[in-house]
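Only one protein chain is missing; all other protein chains are in place.
Presenting subunit A:
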Amino acid sequence: MDALDRVVKPKTKRAKRFLEKREPKLNENTKNAMLIKGGNANLTVTEVLKDIYAVKKPFAVLYKRKNITRPFEDQTSLEFFSKKSDCSLFLFGSHNKKRPNNLIIGRMFDYHVLDMIELGVEKFVALKDIKNSKCPEGTKPMLIFAGDMFDVNEEYRRLKSLLIDFFRGPTVPNIRLAGLEYVLHFTAVDGKIYMRSYKVLLKKSGCKIPRIELEEMGPSLDLVMRRTHLASDDLYKLSLKQPKGLKPKKKKNISHDALGTTYGRIHMQRQDLSKLQTRKMKGLKKRPAEKSAQDGGATPKKPKSA
């Protein structure tokens, strides 16, 4: 513990950049996921981890070796891994008689476990079992959640938030409309969650918006929820808190009305209205005689011969 907490002074620019990438920032990096095999992971679970790794490609690390830990009992080794590899999402696969084909999906906050949900895989169809063309690696998937369970049940709500976090990918400001190729569809029905991945084919329809045809492509899982370890409400609220710097700055003195007109506000000093420069109207100009009378005869000027 102490070794990881000691202040490391970087000796090269590369080390400095490495450390800067890991420190807390205003706009955070895309979350990385670590895919870990438990002590007794079987073929199914290994295949699941490999497929999820393929889906999440550059933002995931797949550990090859088996790690004998039990996440629900002891979270220190998970936290150690998370700190070492700077990953805040994890997927842990294991298998035993009591919990066959077990997947624990979870996320971290500040390198400590925030939420963990244990899911059992009932049916799994791998990427290589479905023989058609796949979409390129690193495509940002569209996520669709169907079923009212995802709103009604608290655990399902957290699971939805976890799944969005897991599969979201990097946040982008623009997206190429023709590149919307991948969709992940989650249906919650009858205590089971069906995850299906499809490749999207955009067909010509008469109008601008294309007609969608789907082709089953990727891994498809039938999941059932087992144990959960959810964060307490205040820790969850703390993790949701966004720093103030992220809020867009309000432009002051600008207002819009309902019709779309933009109004601006200018603040002026007090003006001496007698000295205001207005348009010169020759007729209203003071005659020299009048002026001298006003000045009290001080320094009379020679009247101009107009």
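One rule holds in what follows: contacts are C-beta pairs under 8 Å (C-beta built on N, C-alpha and C of every residue); 3 or more make two chains touch, one makes a residue touch a chain; residues count from 1.
Operating definition for what follows: contacts and distances are computed from a predicted model.
K.L.:
Out of "glutathione transferase", "50S ribosomal protein L20", "Guanine nucleotide-binding protein subunit gamma 3-like isoform X1" or "Ribosome biogenesis regulatory protein", which one is the UniProt protein name for the chain not included here?
P.N.:
The record names the chain that does not appear here as "Ribosome biogenesis regulatory protein".
K.L.:
From the list A:K31, A:K56 or A:H95, pick the residue that touches the absent chain.
P.N.:
The one listed residue touching the chain not shown is A:K31.
K.L.:
Check the options A:L43, A:I68 or A:A178 and report the residue that touches the missing chain.
P.N.:
Of all options in A:L43, A:I68 or A:A178, contact with the hidden chain holds for A:A178.
K.L.:
Residues of subunit A in contact with the chain that isn't shown?
P.N.:
5, 7, 9, 23-26, 28-29, 31, 88, 107-111, 114, 140-148, 150-151, 160-161, 164-165, 168, 171-180, 183, 185, 187, 189-190, 194, 196, 198, 200, 202, 205-214, 216, 236, 238-243
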